[in-house]
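Every protein chain except one is present and positioned as in the full complex.
So, chain A:
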Amino acid sequence: MEIFVTGIGAISCIGNNVQEHFDTLIAERSGIKKGSHPHSERFLVGEVPLTNEELIDRFQLKINGSRTGLLGCVAAKEAFSGHLLREDIRTGVISGTSVGGMDVSEIQYRSYMNNGTHDISKYKEHSSGNSSEEIALELGIDGFVNTISTACSSAANAIMMGARMIRSGALDRVIVGGTDALSEFTISGFRSLMIFDEEWCRPFDESRKGLNLGEGAGFIVIESAASIEKSGSTSLARLKGWSNASDAYHQTASSPDGYGATLSISEAMKVANLKPEDIDYINAHGTATPNNDLSESKAIMQVFGEQIPPFSSTKAFTGHTLAAAGGLEAVFSVLAIQHGYLFANLNHRNAIEETKLVPVTRTTKVETIRNVLSNSFGFGGNNSTIILGEL
């Protein structure tokens, strides 16, 4: 069964909507800069430059929840704009998030620890499941709601779950993607792991030292052909392949040989029924940590051999938006196919010595992009790949 993408939505430090993202990707302008909050000012981060109140106001949100929920509502609303709810189109929301409403809880919990007072009612925003239920509420969807929480691969897995639900006949149309707000919890967590780069991150560069964090949300609407017949939606691309595999190596590090990543890439190509030469662009996970980029490079080399397609990581634009990354990058993949662009891997100077792989360093117009393979790898050895293609 063919699955079509009929809507895209995005918010991150490089744009409040899809068009702004596209313009910034073409202009090769990173959104990563010195943080503006007490917990982020010591780091280079990709913050959405709008307060929660500004988000609610500007995007006329009905929901007033966690920042994770709000960012999700903005992107999902854009993706779903122009779509109508109908009784005969079973519509669901499947969203990924890593920490859900932690941005709210951590403020209350700090107050509770420091002086024993906190606003108990705020904790109702805490659970990860709430952010997805808020998105469904914002869009008026009362069908299936599902939250995936597999750290940095959450959005890719949400997209995969949506595709499988459509293919099984359980749903006709699903808004899929992910959302994560920057929280002190997350920043402290990555700080404790010592995988921050104090400078701008340099994916796939020999000198890479670590990642810059970001926040945002990316969603796509996927539909079956039968659903499109009723909805009259315009297809932008096809969702052709997906896979998830487990590295089973280490809780936070990837295996040196990229075994789990190799499995997920090759299985997604099998699902899409595509050969290596059919892939025209790889939007890599490319977090710029020494470990990820080497492991991912090896996986790409194992699957593609000598003929490695143009590849890049867009993390140097947005920062690593964690559970939202796979959603934002699915949107970028659709843009690549629609407009024929390979997006720049910013800040790249020298190839990793061990692999010699050189990513696309400038945003480049090409004649046609038939299929884009997008990787998302998370803690727990959770490796996911999706493939988007032309119609």
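Note that in this section a residue touches a chain if its C-beta (ideal position, glycine included) is under 8 Å from a C-beta of that chain, and two chains touch if they have at least 3 such contacts; residues count from 1.
Keep in mind that, in the parts below, contacts and distances are computed from a predicted model.
Novice: UniProt name of the unshown chain, from "Iron-regulated membrane protein", "NADH-quinone oxidoreductase subunit K", "Beta-ketoacyl synthase chain length factor" or "Branched-chain amino acid ABC transporter permease"?
Specialist: From the listed options "Iron-regulated membrane protein", "NADH-quinone oxidoreductase subunit K", "Beta-ketoacyl synthase chain length factor" or "Branched-chain amino acid ABC transporter permease", the omitted chain resolves to "Beta-ketoacyl synthase chain length factor".
Novice: Pick out which of A:R29, A:R86 or A:K124 touches the chain that's been left out of the picture.
Specialist: A:K124
Novice: Taking the entire complex into account, which one of A:V18, A:I32 or A:M161 touches the absent chain?
Specialist: Result: among the candidates, A:M161 touches the missing chain.
Novice: Which candidate, A:S40, A:T68, A:N212 or A:N244, sits in contact with the chain we can't see?
Specialist: Residue touching the absent chain, from the options given: A:N244.
Novice: Any idea which of A:T150, A:S224 or A:N345 touches the chain not displayed?
Specialist: A:T150
Novice: Tell me where the left-out chain touches chain A, residue by residue.
Specialist: Its contact residues with the unshown chain are 98, 100, 105-106, 109-110, 113-114, 120-121, 123-124, 126-130, 132-133, 136, 142-151, 157, 161, 164-165, 168, 170, 184-185, 188-189, 191-194, 244-252, 259-260, 263, 378-382.
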